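Data block below; observations after.
One protein chain is absent from this view; the other protein chains keep their places.
Here is subunit A:
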Amino acid sequence: MKPASFDYIRPGSRAEILAALAAHGDDGKILAGGQSLVAAMNFRLARPEVLIDINGTKDLDYLQPSGDSLAIGALTRHAAFHKPVVDGPLGPLLAKVVRNIAHYPIRQRGTFTGSLAHADPASEWCLVATTLDAEMLIVNAEGERRCRAGDFFKGTFTTAVGAQDLLAEVRLPLLDDGWRSGFYEFSRRAGDFALAMSLAALKLENGRITEARLGVGGVADRAIRLHALENELAGKAPSRELFEDVAASAKAAIKPSEDIHASADYRRDLIRTVVLRALTEAAA
């Protein structure tokens, strides 16, 4: 349970990080919170030759509302979201979700963007980014590019971030006061990986849903945004019947993954349940 030997460098600035990535990116790995990477290294499932520790670059730890989005830096820890970080419905939504991420000590070290770059299918933040259509800022020594969540996640542990890239910032759209959200996760024990989870955000005006965001995580190789069902919700009054229909459609639409804790049949049952409960909470 000791990692294979590696070199360790600790750049002091964003420029130094990018230089280190350019020099070692193919054999290197960024260390942010390390909550997944270090365990994988101890199992020797990950064997980076060079560990590029970005924890010395303090200006990557920020939360900045700007325009119509919230910018999250590459070193912002999960624990930063324990209390609402921004006015409006987004802050409480993130505070609700963060409580489901592992355990308190892990939330003190693990980072928001680190979760996205790691792209575990059961990551709560990947579900949030996918459902709310986050925008990612990817930088390298050559320049920078932006990409939306729908193009960012490529599969289990796979994203648009290349070997020499740094996921420098993630922007989540701010939600205006008409939005309400619901989140439901089922896991074996408190803090375990989700066997299934759903995030629902509904914009309600005069008793009708004018806009909807609906996503499911932990059930496939990446979080899934259910565009078609969002359209089905739009324009209708929230009701148990409507939510039952949408939950049944979600169950039918997704081909779930299987593991020792959840067969495909069981995950299908859970998809219905988590979607129904997230929608119900959002409309409550």
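To be clear about the criterion, contacts are C-beta pairs under 8 Å (C-beta built on N, C-alpha and C of every residue); 3 or more make two chains touch, one makes a residue touch a chain; residues count from 1.
Simple rule for what comes next: contacts and distances are computed from a predicted model.
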{"item": "Protein name as given in UniProt for the chain not displayed, \"Peptidoglycan-associated lipoprotein\", \"Multiple sugar transport system permease protein\", \"Response regulator receiver domain-containing protein\" or \"Xanthine dehydrogenase molybdenum binding subunit apoprotein\"", "value": "\"Xanthine dehydrogenase molybdenum binding subunit apoprotein\""}
{"item": "Which residue of A:53, A:133, A:192 or A:232 touches the chain not shown here", "value": "A:192"}
{"item": "Residue ranges of subunit A at the interface with the undisplayed chain", "value": "1-5, 43-44, 186, 188-193, 195, 260-263, 265-266, 269-270, 272-273"}
